[in-house]
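Apart from one protein chain that is not included, each protein chain of the complex appears where it belongs.
Every chain is named by a letter (A, B and C) in the order it is written, and numbering of its residues begins at 1.
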Amino acid sequence: MSGPTLFGLCAAVLIGLGLYGVITNPQPLRKILAFNLIGNGAFLLFGAIARRGAAAGFGGDPVPQGLLITGIVVAFSATALAIALLLRLFDESGSTTLAADQPAIAEADDRDPYQSAEKLGVLDELRARSESIEGTNGKTSEIF
Amino acid sequence: MTVTSALAMVLALILLAIAAYTVAARRTFAAIEGFVAYGLLLSIAWVALSSIDVALTEAAIGSGLTGVLLIGAAARLRTTEAALSAERPGAPLRWLAAAASAAVAGGIAVAVLSLPDPAPTLAPAAAEHLASTGLGNPVTAVLIAYRALDTLLESIVVVFALIGVWSLTPDRTWGGRPGPEHAADPNGILAYLARLLPPIGITVGLYIFWVGADLPGGKFQGATILAAMWLLVMMAGLTDAPPISRTWLRILLVAGPLLFIAIGFAGALTAGAVLAYPEGYAKLLIKVIEAALMPTLTLTLALLVAGASERTAPP
Amino acid sequence: MNDFLLAAAGFVLATIALGLARIVRGPTDADRMMSVQLIGSNGVAVLLLAGAAEGTPAAGDVALALALLAAFASVAFVKSATPPIPDSDKEPERA
Partner (left out) sequence: MSFFLDIFIVVTVSAGAFFFLAGSVGLLRFPDALSRLHALTKADNLGLGLIVLGLLPRAGGLLAALKLVVVWLLILLASATVSQMVARVARRGGSPS
């Protein structure tokens, strides 16, 4: 088996693995990780095709190689944006669940004072107050 | 030849094993540690595919910056992990997902095995026009001459991604410093590393940027290494990320793409087409564009890792 | 001679599989960090050996980049595994 074919098949398996991770893992961060696997698989497939195009004394077709560099940088930017979204979601809701209905929170509502206070907006007010008192922020959520 | 293909085989198997681990690992931290090792091995795979330029990019971005980005996020989301693993789908759904994923992988594998022979290639065309750019590295020629529009749009996309990250800043910390504050231990081993490594790293980054015209390397790889050095100094607490409201920062962030656009449109007057370079000045202009993109890319990549602003700006 | 260097590269590559087993087995994050460090050094050696065997000195530049960033991810790991230095009393102790 030649090198490009081998890595092409490797890329196919990587895409499959990533897809499985994206579907089955409930944690958004792990989904981002698995999505990166899919992206890497696609890049590797493209790289195998570039290697097949070796000619004119080059080790591979330089056009796909150039596009790959662009692709890797853009994939990194997208990952950074996705993680920023996730962290903001966590800061806002205290959870990163993607489930549409949140049974765990709904059931605990009448028992857990923290969740009830969160719902009533009491915590937001407390946060705002403690900020004005301490003059700090960003860390107030840890105090609660 | 047989030794080479055996080597490639071992490499591919290790890559797949570690990729499977990052999907299957129970703890997020363990998965990310696997992913960092995976990025290291992937850059060896790129060398095996004779794509040294891509290998350099992967080495710097794949395991370096992406790793640090994921680790930071995992550390902050650690408390959510236990609750979320309860939402894991049941066995039937997992089997269904496995079957679907296997079908997709199988389809791609069939496509790989039935790729046309001989393979279509643009390499001869790239080689033919290489002399007119004055460059020795065909990948750099693709990036900044033949397909300059892609690179221009990419440098803008990266800045847009940073604007997207910044726009996720809560109102109360708008304009402040990005990311959490890093504790400094001026006599610790980390501070020692952060003092010793950056001078070497900056030299290597500039070297990789400079040789990019003729050998594998270039602005993306160089800028990523510089960004990593800056982040290292930040993580050691020896310096802090600048508040995102600073004017100098914003000017530097748009300066590179703006100069690229200006030279591109000047090409319409001097060379007859947008993003074309006048005869004899191609290499000079390419180096000017790359040099202008360097600070923009370095700042953008580092600040993408640093994240949205979380602390109020100093007065 | 080139075949010998390639074989050596293959041998070092195979030892990566051993390091991989330590990543899978853990049991602590510290063990996994060590494995990542070992895989980084092994990878650098593979690149240098294969680059010398196949006459592609540019592989050395990739090795240089990997060596430079070898500690980068580990630093982030250690920082996130270590609680912040308790320099003031208003910082609550992490659970």
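Annotations for the structure displayed:
Note that in this section contacts are C-beta pairs under 8 Å (C-beta built on N, C-alpha and C of every residue); 3 or more make two chains touch, one makes a residue touch a chain.
Everything numeric here is computed off the predicted structure, so don't read it as measured data.
Judged over the whole assembly, touch between the missing chain and the shown ones holds for B, C.
Contacts to the hidden chain, counted on chain C, fall at residues 1, 4-5, 8, 11-12, 15-16, 18-19, 21-22, 26-31, 33-35, 37-38, 40-42, 44-45, 48-49, 52, 57, 60-61, 63-64, 67-68, 70-71, 74-75, 78, 81-82. Mapped onto chain B, the interface with the missing chain covers residues 26-27, 29-30, 189-190, 192-193, 196-197, 200.
Operating definition for what follows: only the chains that are shown with their structure count from here on.
Centre to centre, using the average C-alpha position, chain A and chain B are separated by 15 Å. Centres computed as Cα averages put chain A at a distance of 23 Å from chain C.
The distance from the centre of chain B to the centre of chain C, each centre being the mean of the chain's C-alpha atoms, comes to 19 Å. Contacts with at least two other chains are made by no residue of chain C. Residues 3, 6-7, 9-10, 13-14, 16-17, 19-20, 23-24, 26, 29, 32-33, 35-36, 39-40, 43, 46-47, 50-51, 54, 56, 58-59, 61-62, 64-66, 68-69, 71-73, 75-80, 84-85, 87 of chain C touch chain B in their complex. The residues of chain A lying in touch with chain B in their complex are 1-21, 23-27, 29-30, 32-34, 36-37, 40, 43-45, 47-63, 65-70, 72-74, 76-81, 83-88, 90-91, 95-97, 99, 104, 131, 137-138. Listing the residues of chain B that touch chain A in their complex gives 4-5, 8-9, 12, 15-16, 19-20, 22-23, 28, 31-32, 35, 42, 45-46, 48-54, 57-58, 61-62, 65-66, 69-70, 73-74, 76-77, 80-81, 83-89, 93-94, 97-98, 100-102, 104-106, 108-109, 112-113, 115, 119-124, 126-127, 138-143, 146-147, 150-151, 154, 157-158, 161-162, 164-165, 168, 170, 172-173, 180, 218, 220, 301, 304-305, 307-308, 310-312.
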